[in-house]
Structures are given as structure tokens and as C-alpha cells.
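For this view, one protein chain was removed and the others were kept in their places.
== subunit A ==
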Amino acid sequence: MSDWITTMRNSSFGPFQRKTIRYMHKIEQQMIETEGSMKEATIKKSEASETNDAEKLLQNGFSGKEPDKMPEDQEDTLIAADSIWRELLQSIYKDKKAFVGAILVIAFVIIALGAPIFAPYDPYEVDMAEMLVPPSFTEGASEISDNSYMIGTDFLGRDIMSRIIYGARISLAIGLIPPLITLAIGTLLGMTAGYYGGKTDYLIMRLADICMSFPSLLLAMVVMYTLGASLFNIFIALSIVNWGGTSRIIRAQTLSLKQKEFVEAARSMGVSKWKILWRHIFPNCIPSLIVLFTLSVPEAIMSEAGLSFLGVGAQPPMPSWGLMISRGKEYLFSSPWVAITPGIAIFIVVIAFNFIGDGLRDALDPYTKHD
């Protein structure tokens, strides 16, 4: 057996050293950037709002339209925003898994947006003569039908490939919109609770406790019962069910940021509460929000699929992946491709987002040591 303690030591000191170096490097970089951007800021104060790449957009959002008011603090948020995005992209690029995940996600988005181009057939076209045709790569598929279907047809003769491609649109929308609304609600309530404290805090946090006590699938089911089963209502259900966790995390961050000098400085200068929350506290919550977002996307996609599978979500003939599995399960033993293939699509998309989420969490959160 090898010298275990040496390896253990190396591996335990390794990341620590690396991290210290990384932090030192980061501080150094920030110092350089501060110098640079301070010079830049004096020259380009007015130009800043006209540049249009993502970083500048963000920095504009944070610094608002009155650059003279709080120059030093502005630099802070400016650097923060800048380095967050750079670090994000870098960490995705460096991490092999995250990189693969990012490529898969980009492919997923392209397929969803360009569904009419990629889909070989009409996803809604029923053709009973072409019912349950096996995938074209299997033997005997050509004997059953003259047309070739890459992964076969379902019980109504619809091309499954086309349905999966169109279903990507549903999953994309479900993966983006409810998590964003959830994060917005959670952030707003979390910041309010953390900043105002007292009764407001107590009330919001108890409400969060209550929402978090429900198993989210059951709560979503109840909301679907109240609103009625439809795809649109899934958006509502998934948006209002999961905000509790976000609000807790954001509240904790707000509480600690509230004590920081720059917030105190802003407060003593008479900046209004909402302005402080928006300009000084919110930008500092962005890293956590990004991680939370990447983690809640696959969750939302899975929940939609689950609800649709149970029959309380999207309704036929929608090409929702969960619904396709649910409808296809009757034919599992005779024509397994009908139920199995949409599951592969869900699986790939979810694993892609998990790859990215893992990578980002390691990069942005110094407390979760993965290796």
C-alpha cells in the first residue's frame, strides 16, 4: 500500500494552496483592474452606457445612471460584475464536465429554437396507417412502412423524433421561465426579510418555512388541481412552489452584507433602502443566484415531466416529454421506443445542466470543496 498519509496530505494541502494562490491572484487582478477601470472611468464616464456587450450591460444595470454619486462603490460593483462573468466562463471552459454540459445545452437551445427546421415531420400529424412503426435502424422497420422514422412512430402514427424536437421547446421554456420567476420572488422576499428584519422578516421566513414543508411535487399537484391541468398552469405552479429555499439563502447573504462598510456608507449618505438593496446588495448575491439557477433548471424540467407524466400537467396532443412517456407506457412491452426515447431526451438535458451546475458551484462557492 502506498504511503497514504503523504497522498492525503498532498491532496489536502494541494487545493488549499491552490486556493490561496488563486485568491491572491484574484486580489492582484482586482487591484490592477481597479486602477485600470478607474482611469477608464474618468475618461469614458459617458461612453460606458453605450457599449453593448454583456458585461457592460450588467455594469450599467448596477451603477445606474448617475455615475458621480458614489464613484468608489461603483467601481466595486463594476469589478464584481466583471470578474463574476469572466470567472464563470473560465470555470466552464476549464472544467471538462461543465464544458461538455455547456455544449449540450447550447445544442438543446438551438434544437428547441429551430424546431421547424430540424423536425423531419409534422409533430401533430396523425397517420393511423403508420402506427407504431419501429425505429428505422431496427430490422424489419422497412417492411412495415415505406417512410423511414429515425426513432419510430407512436400509437397515432406521429413521428417521435419530430415530437421530441418540438418538445424541446416546452422543456426550454419550463427550464427558463419558472426558475427565473422563482428566483425573482425568492430574491425579493429574501432581501426584504434580511434587510428590514423584525416582523417583516419573521412573517416572510415563516411563510417560506410553510412552503418548504410541502413536498414540492405534492404542492405543485395541489396547485394544478386548483388551476386545472394545462401547460400554462404548470408555469404558474412551478413558479410559486419553490421560492422558499432561494429566499433563505438570499436573506442570509443580505444579513451579512448589511454589516459591510460599503452598505453602511451608502446608508449614512442617505441612499434610500430600495436603492441600497438593488445597487449594493443584489449585485453581490448574483453568484449564488447563478448557481441556484443552474440547479433549478433541471429540477423544473423534471417536475414538468413528472406532472405531465401523472396526467396533471400538459395535455394531449402537446409534445411534452413527460406526457409522451406517460402515453407511451401502455405500449412499453410491444413498442418500447415510444416511451423510452423521450426519457433519453430528458436525461441528456438534465445531465447537461447538472454538469454545468457542478462546475459552477465549485468555481463560485469556496465552501464546497469537491476535490
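Note that contacts are C-beta pairs under 8 Å (C-beta built on N, C-alpha and C of every residue); 3 or more make two chains touch, one makes a residue touch a chain; residues count from 1.
One rule holds for everything that comes next: contacts and distances are computed from a predicted model.
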Record-based protein name (UniProt) of the chain missing from this complex, from "ABC transporter permease", "CysO-cysteine peptidase", "Imidazole glycerol phosphate synthase subunit HisH" or "4-oxalocrotonate decarboxylase": "ABC transporter permease"
Of A:157, A:283, A:306 or A:319, the residue in touch with the unshown chain: A:306
Option touching the unshown chain, where A:197, A:317 or A:343 are the choices: A:343
From A:132, A:165, A:193 or A:325, residue that would touch the chain that is not displayed: A:325
Subunit A residues touching the omitted chain (full complex): 1, 4-5, 8-9, 11-12, 16, 206-207, 209-211, 213-218, 221-226, 229, 298, 302, 305-306, 309-312, 322, 325-326, 329, 332-333, 336, 339-340, 343, 346-347, 350-351, 354-355, 358, 368-371
